[in-house]
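Only a single protein chain was left out; the remaining protein chains are all shown in position.
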Amino acid sequence: MVGNKSRNGRISSLIVNIVLILVALACIVPVMLVISISLSSMDAIYETGYTFLPRGFNFKAYEYIFRDMGQILTSYGVSIRVVLIGGFVSVLFTAMIAYPMSKKSFRYKKQVTFIVFFTMLFNGGLVPSYMLMTNMLQLKNTIWALILPYLISGWNVMMVRTFFQGLPDEIFEAATVDGCGEYRIFFTIVLPMSKPAIATVALLQVLKYWNDWWLGLLYIEQDALVPLQYMLYRLMNNISEMQRQMMEGLGLGAETFPTEPARMAMAVVAAGPMLCVFPFFQKYFAKGMTVGAVKG
Amino acid sequence: MKKLIKLVAVVLCVVMICSVCGCTSKEQKTADGVTKLKYVIKLNSQKDLLTVEAAVNDYIRDKIGAEIEFVRVDSGSYNQKLKTMLASNEQFDLMYDAIAHGYVEHARNGALMPLDELIHQYAPETYALVPEALWEAAKVDGQIYGTMNYQIIGRKHGFVYDKALVEKYNFDAENAKTLEDIEPYLAAIKANEGPEWIPFGALNQGFWTTMLTQTGFDPIVSTTTPGMVRIDDPTNTVFNQFESKEFEDYCRTMSDFYKKGYIKKDAATITNAVDVLQMGKTGMIYNNIKPGGQTAASTRMGGKEVMQVVTADAFANTDFAAATLTVIGKNCKDPVKAMKFIELCNTDKYLYNLLCFGIEGKHYNKVGENRVELILDSGYNPNSAWMWGCQFNAYLLPDQDDNVWEETKALNESARVSNLMGFCFDNTNVKSEIAQCSAVVAEYMPALGTGAVNWETKLAEFRAKLKTAGVDSIIAEQSKQIKEWMSK
Partner (left out) sequence: MSKVTTTAKKEIRIRHSKYENKRTFVLLSMCLPALILIFIFNYIPMGGLILAFKNYDYSKGIFGSDWVWFDNFKFFFKSQDALRVTVNTIAYNVVFIITSLVGALIIAVFLYEVRSKKLLKTYQTMYFFPYFLSWSVVSFIVFSFMEYDYGILNNILEKLGMEPILWYSEPKCWRFIIPVLNLWKTIGYNTIVFYAGIIGIDPTLYEAAAIDGANKYQIARRIMVPQIGALIVMMALLKVGKIFHSDFGLFYIVPLNAGSLYSATDVIDTYVYRALVTGGDTGMTVAIGFYQSLVGLCLVLLSNWLVKKFSEENAMF
């Protein structure tokens, strides 16, 4: 009986791992292809087709991107600043609004929830937002233009709220009886108990800020404030325009275009740093975080 | 629920009130009466842009009592950004604009300042530079809203061959004027060169839009919108080009070429056409041909020596003529100074070349009286002489002939001018039909244009869909407006 059970356990754990590995492969193989192309030469690609191992191995693509080292460093700096400030403030404010929303006894729960939810469906569109940022708030060409619009996302608020709702009621009752104010409960009990949820939101926000080029495109014209993703977006996106000009014979001389390997190299350069940040968040996805909090 | 609705209503009201009082503009004037002019340019990041800006300002400050401040917008996002900026009423003084970027809509939407009087008063030389007839192209509803950056306007088109192959197969390229004529050449490449060779290099729309002049058609709204007139038709009868026999012939020929393997299999969906072209395994293309463009054409074909044969003589229509303009914003701080700046850009050789090439010794070296050599990676190489002003003031680059500007001028003067020069279609009444037709054209054009489908069924389908999309009302509206315009 017991032996049978553990065998079942082993088989199920085997199946689980096989599925997980297959999915992991599906996720990683295309990424390897990207890296491989970024290290290949274009001629080799046209000769043998696309392969998972680089052909005609070279670093030309990376040289192309890094030839303007100063701008790359500046852009990394901007992106990091945006991620740090934006990530922190965003998580704090998101959790702060999600907490009252999660309480059944909060009188305006429904209203606040609807106000937040409504923003997820409706937006005024590009032109009014642009007017707001440039004419009313005068935020064009400031770092705040890259941070403020994304601080509160309805999606995150709803998610954290749902997490909070799952916390056991007894703790709150106990704390209220002890005479703790809501702020104290929030900071000393709720936040530490919800580390996985907070880490999730933090991760998602950090990714959102890191991956964004749209705000840069709209509001940044000075090179000193160009975030990394926008810089790469520019490099990529200008290609097609330059090619159009070339076909029309508008330009005077010939230009050097980033080739396909260069475009892949950009993707590597853009995503690389985030992969290093990832383990930091994963600390909070380890098991048993909440257990300790509930029992302790 | 009722409470929620009330709440939303209240919030929306506050919102509206807030957005009403949203317009402020900063006055930027330096102490000694020098005005700072915001100049929106289409340019990719240049390290030394500020250095050049300072040099320009040193030069123009005393001359016109103004300084400029570049607002640099990337070429790849220029359309998008421009639209947003103008729709949001953002303040600017000068801007690079073009028909392709929406010049007509900008003018009609009141984002630009009418310039008729200003030009005559403050930029007479700029006005005199361009032949009177061509100024019609810059007019929207009878008013000039932008000054022309005078350059190549008459466009010639033709076949561009890989010269080595033409010689190898002894092909009589000089006398090949139509798609049918080139077939022997294509067949020879297909039969004798390796499978990696593409006899006829097609962009993903095919050649229909580039071949319009050769076909004898002159577009009214854009090359892809239904509605054209024949170049040699003095009555300017509007017709739907997709219903024409010429289009049918084109589709048949391309489909034939495609079946015979002269065109890349995936031509209809190709996105890296220029990359493919630059591999140097393409037999020929159809393109625009300009004086002194031999080197550029050769670079395009992957450094091969090319042979260009003109099959469509120089033609100038509104699109070509108003391909690059400088406009003044409707909330410009000082239109007079802005116009004076335009005049300088078009007439002052030093200023123009400063904008084009940067600072001598730092960004380029002079290698002759009128000839320069660019310094590699110097931090300023905009490669956009077409944007700043009259291009005939530009220094020559190493691969340009001494008389390239003379030739271009001659070309412009010899070009046949479109009957519709100066006519501006007002799309208000058929906006939704045009949008629907654009969607249909975008769906069918790549496949038909490259011949990648069974043309007969697809063409019939295409025409039927255009009909349902309201093509007839577009044509009718165009005819009506052209008649009115001609009777004036």
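Every chain is named by a letter (A and B) in the order it is written, and numbering of its residues begins at 1.
Everything that follows uses one rule, which is that a contact is a pair of C-beta atoms (placed from the backbone, for glycine too) under 8 Å apart; a residue touches a chain by one contact, two chains touch by 3 or more.
None of these values were measured; they are calculated from a predicted model.
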| item | value |
| --- | --- |
| Given B:Thr209, B:Ser222 or B:Thr295, the one touching the chain that is not displayed | B:Ser222 |
| Chain not shown: contacting residue from B:Asn89, B:Asn288 or B:Gln308 | B:Asn89 |
| Positions on chain A contacted by the hidden chain, ascending | 8-9, 12-13, 16-17, 19-20, 23-24, 26-28, 30-31, 33-34, 37, 45-46, 48-51, 93-94, 96-97, 99-101, 103, 105-110, 112-125, 127-129, 131-132, 136-137, 148-149, 151-152, 155, 157-159, 162-163, 165-166, 168, 181-183, 186, 194, 196-197, 199-200, 203-204, 207, 211, 236, 260, 263-264, 267, 270-271, 274-275, 278-279, 282, 285-291, 294 |
| Residues belonging to chain B that touch the chain removed from view | 11-12, 14-16, 18-20, 23, 83, 86-87, 89, 102, 105-106, 109-111, 222, 224-225, 265-266, 268-269, 271, 330, 427, 431-436, 438-439, 442-447, 452-453, 465, 468-469 |
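Convention: only the chains that are shown with their structure count from here on.
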| item | value |
| --- | --- |
| Inter-centroid spacing, chain B versus chain A (mean Cα positions, whole Å) | 38 |
| Chain A-facing residues of chain B, complex | 3-4, 7-8, 11, 19, 22-25, 44-45, 47, 71-78, 80-81, 84-85, 87-90, 196, 203, 272, 274-275, 279, 287-288, 290, 293, 295-297, 299-300, 374, 377, 383-386, 394, 397, 399-400 |
| Chain B partner contacts - residues on chain A that touch it in the complex | 42, 46, 67-68, 70-71, 110-111, 114-115, 118, 126-128, 130-132, 134-136, 138, 217-218, 221, 223, 226, 234, 236-243, 245-255, 257, 259-260 |
